[in-house]
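Dropping a structure here in structure tokens format, bear with me for questions.
Note that one protein chain of the assembly has been removed; the remaining protein chains are unaltered in position.
Moving on to chain A:
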Amino acid sequence: MADPANTKLGRMLLDEITPAVMVLRTPLVEESCRKNGLSLIEMLTPYCNFNNIDVPVRTADQPYRLRRFKLRLFYASEIRQPNIEAAKERLKQVITHAGDRDISKLSSDPPDIQSLIATSEQEFVPSWFQDFNKELVDAVSFSEHEAFDHPVACLVAVSSKDKDPIDKFVDLFNANQLPSLLNDGAMDPKILKYFLLIHDNQDGLVEKATGILSEMRNAFGANDCRLLCINSSADGAEEHQESPWASYKNGTSRNKQFGCFLNVDDIEELRNTMHDLSSKHIIPHMELKIRVLNQQVSATRKGFRNQIKNLWWRKGKEDTPENPDGSTYTFSSTESQIRVLGDYAFMLRDYELALSNYRLISTDYKLDKAWKYYAGVQEMMGLAYFMLDQSRKDSEYCMENAFTTYLKMGSSGGWNATRCGIWWAEMLKARDQFKDAAGVYCRISGEESLHSAVMLEQASYCFLFSTPTMLRKYGFHIVLSGDLYMKYDQIKHAIRTYRSALSVFKGTTWNHISDHVHFHIGKWYAFLGMSDEGIKHVLEVLACGHQSKATQELFLREFFRIIEETGKTFEVMRLQLPVINFPLMKVVFEDHRTYASPTAASAKESLWQSLEEDIIPSHSVMKTNWLESQPKVLPKKYKESNVCVAGEAIKVDISLKNPLQIPISISNVSLICKHSAEYDDTESDANGHLIDYQNNEELRTAVSVSGDFSLETSLFTLSEVDISMRGGETILVQLTVTPKIEGSLKIVGVRWKLSGSVVGVCNFQSDIVRKKVAKGKRKPKQSVKDNLQFLVIKSLPRLEGVIHDLPTTVCAGDLRRLTLELRNPSKISVKNLKMRISHPRFLNVAAQEVMNSEFPSCLEKQASSSQSCSQVDDGKAANSVFVFPETVASSCEAPLRWPLWFRAAASGSISLYITIYYEMEDGSSVITYRTLRMHYNLEVLPSLEVSFQTSRSPSRLQEFLVRMDVINKTASESFQVHQLSCVGDQWELALLQPIDSVMPLKFLMAGQALSYFFKLKNHRTRGSTEDNISSLATSGRADVSLLDSDSTGLFDASIPPLNLFHHQERVHQERHKQGHGSTVDFILISKSWSDSSAGLPRTTEVFSHHTCHCRIASNSPIWWLMDGPRSVSHDFAAAAFCEINLSMTIYNNSEDAVSVRISTFDSTPSVNLVNPGASGSGDEVGWHHTSNPSEAKVTSPDVTGTRVVKALPTESVSPFIWSGSSSTRVNLKPLTSIEVPLQISVFSPGTFDLSNYSLHWNLVLSSGNEGGRENDSRVSSGTCKGHSYHITVLQKE
């Protein structure tokens, strides 16, 4: 540690604890001094401070020399305890004064926290703290319990003009206006006196004065009198190089020249006088007194005997009551004398001596319970320890002791405690114990008062300078002090402290803290009339979603109040109300892509691109077109920018969120755009008529905006939206800008007005850039948003398209005719219209004639129909690009209507995308073609569920039994099953039973299920098979009405749209062909059915359900049929066995030749009963076993094939045997049949099942076929088990 005397506390003590001199003067003396603008004391004060007085001092043992010395001069009237109220008032003045002085700094930015730490204490801590602390210390001066404020000497000054100067000297001292300290016995009234005769040289010659002086010397003694001549300068224009008074009289007017009548001689005289007083009188006097007192104390108190005596004597008074004011200690008491001895020694820098005396007296005071005296002594002990630079612990202990003792006394000790605390804290600071010092300051500020605020502020600085730096504590305490300042109306100080706190809490996530600081500082700024600063801070707290509702209201109310006070409209960058959600921002513009609806714009671009792949010209072609049509090559940078068309709106979707719980109203939400007419804007010259919002000024008044607005309207128009948002609500706002003339347009940002008073501005580009820096990962996603620069080209035709009557919710199978309407509002006509639909299963283009015909009757079979087999071109259907005929090239106004077929093919949600391509008639533009994109979403509900099951007829070749199960899956709809059609020429369909017996009700209720049975005949012959396989033409035979028995009113499944959709279904339901059986496609047509009694007859809706690729045959390529007698009568008595001839017809259904081997075996049991229930899986509803087993047994060949009941144990030989060859091999050409004779021998009457044979088939692949066809999945050989064939043999009677 440095020399204690050079520390702040040391200097403070050397200034404060110095001998006091009481000054008595006559009014005339004062009058003479006033000529110089100074009082007597003020005139003398500069010469009371001696930096090198060099006086030898001998207090106790060793003599030493005193270097620095100082006297404090006081008028007699000042020597009394200051009034507490007056002291408070003075303190307040100091603070207010300091606050006013600092006001200029308030608007500057708070310093960065790092630089704040780096600044030294001297720079950072406000300088007025020093003055303030001094005032606080002075507030408790002249206490009777401390001797260092007691005047050591008395300076009696009388002017030479006074009448009877000698009497005046006597009068001055005898007057009863002497301080109470002298009168009430607290100090010795016998005081060193020094008599000064002041002579004003302007009033006459010095001779008279010298006469008086000699008189004085006679009266008061030669040494104690002195003559002081002043005002020697006649003209009063004396200039002083360094005005010695300036530093003592700060605060008053500086321009006044002090000491203007004092010439160099006078000043020398002043200096000599004071030096003489100090070195020749005061110091020797004190020395002497110390020696005398020391001897007395030694005699009475030092030594073992005296101590015992003292202790014993004190013990005797132990029961005395507390003695807080110590009134018993007069100047003559031993205690007071010891205290005086200590203080004198302290003032003369003999700290050892002072300390020993303080220690001596301290225990006495403690025993006497004179707490104030005790605390005062403890305080001095602490300071003496400090000045001696001895034991830190002792000094701290003493200071703490003193501090707590003062506090214990209650209110009377408060100010003393404050002074003690300040010294204590300074002591700790001198020793770099900043943290402890902060604690002391906090303790001083225990009670709430204005000076507590200053103490807290000092505490906060201590936290700042402690190692390690306690920034958070600093922030907290400076905010606390700010609160206190505010409480005592020191608003400027409050702002100053809060601003310091800002630098600590900058960027903090402790939201309540930052809200508190910003809100209050903003409020106070506004209070001072600095609205700009105030708004800036209040803005920070507006988006306070975490605060309670009441607080949010408070913040918002305060904000509007400040705004209102200013009476201006503010434009605020990054106003947080409402919050803009940038990731959800979306820009929709139309270049060559145009959108019929917003939903179309929101669909994925890749989806559209894949849809448009074939119909738009390739990119390279487009580019050459650009160059050809545009002689002026566009600047390179515009190649990257987006293209938009004049007169067409650019839409920007912005998601706004209200972060508060209270509703806010937003008005005039619009985009900020920048338009330049030039293609090559060189940034400088084009900006003349533009609004440039690029300057990132945080806040500015929007005076000029309305002026610019009118200019903008000629270049582009903006949409404005007014919304009111409820608490926490998020609203998607669509804003548009419509450029009017060619050039380049840039969307700069968005602006809005909050509650009609504050304009918020948000700059897209900068915000996005900032976001991107934060999370670089998302970079590639923002390609559209990145570029808000648009190249505006001249206006182009833009088709508007809509599909009328497209339902949003529909039942599956619903078949409708819709109308596409295209409209071209511009003058320029368009050509080469093409259309492509994403889901041809759902939507198909109809022929234009359909427009005029009635629906659905146009679907009905025409009696005179020419049966022209309209086939769907496979290639065309798959590609599904529809080219509009040239004649319909759409031009001005007259809308183009085109019919479309719609069929809800499958249930679920479906998005239909339709893109229409067109070219401009006028080829001069940059864009030569455009596409109109339409998008519709629809919900398809399940309606009828249709399933088919086919099985081979057991009795006839080429014939099948078909079971159709229909279930109504809707919740409430009823359907009328109208017709079943079978697609293909070769099929003939007929009901098995008359329709009335199947369905008496004529309609299918919700949830109802029905089964129909049909007979299906195949007419395929060898000649007609090859080419007709994909033919969809149906002869009349393939349609069966399920409504009534006659066949009128049937729909024609072979004309559009049914065949179109059927083709799509075929493609969609395509399944992997396996096996050799051919397949059949069914179309079930039904109508919606409404109860006619329910009221309005609804328009009939037609539903079609397509089931394709129903397999009608087994895996095996062969069909066979056993033929023979069913019952035979035979007389077994006549012949032992009966021979029965049978024949088997085998038909090859496949495209290849087949080799078949028939094997018979006798070992299997003859009575093999087929399980009657094996045919159905049992879960069909409404199905019943038909009575005629030979005709209607619907058994799938697969099922019977695998389901041979295991052989029963045979006890005897079988009742019949196969006679003839047991194995026959035949070869069959494709699609031919052969008859094979078979024979059995029966030995007894009975009914026999002839199923114990099997057919093994092999495909005989021709060599030519083998190479070309690599159909591995086809089975080339197999075994079929025999069908059951029952024969009854009867005994012939």
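The criterion applied here is as follows: a contact is a pair of C-beta atoms (placed from the backbone, for glycine too) under 8 Å apart; a residue touches a chain by one contact, two chains touch by 3 or more; residues count from 1.
Please note the rule applied: contacts and distances are computed from a predicted model.
Hidden chain, UniProt protein name from the list "Trafficking protein particle complex subunit 2", "Superoxide dismutase", "GPI-anchor transamidase" or "Origin recognition complex subunit 5": "Trafficking protein particle complex subunit 2".
Across the entire complex, the residue among A:508, A:724 or A:955 in touch with the chain not shown is A:508. Residue in contact with the omitted chain (choice from A:126, A:151, A:475 or A:840): A:475. Residues of chain A that touch the chain left out of the display are 463, 468, 470-473, 475-477, 479, 508-510, 512-513, 515-516, 548, 550-551.
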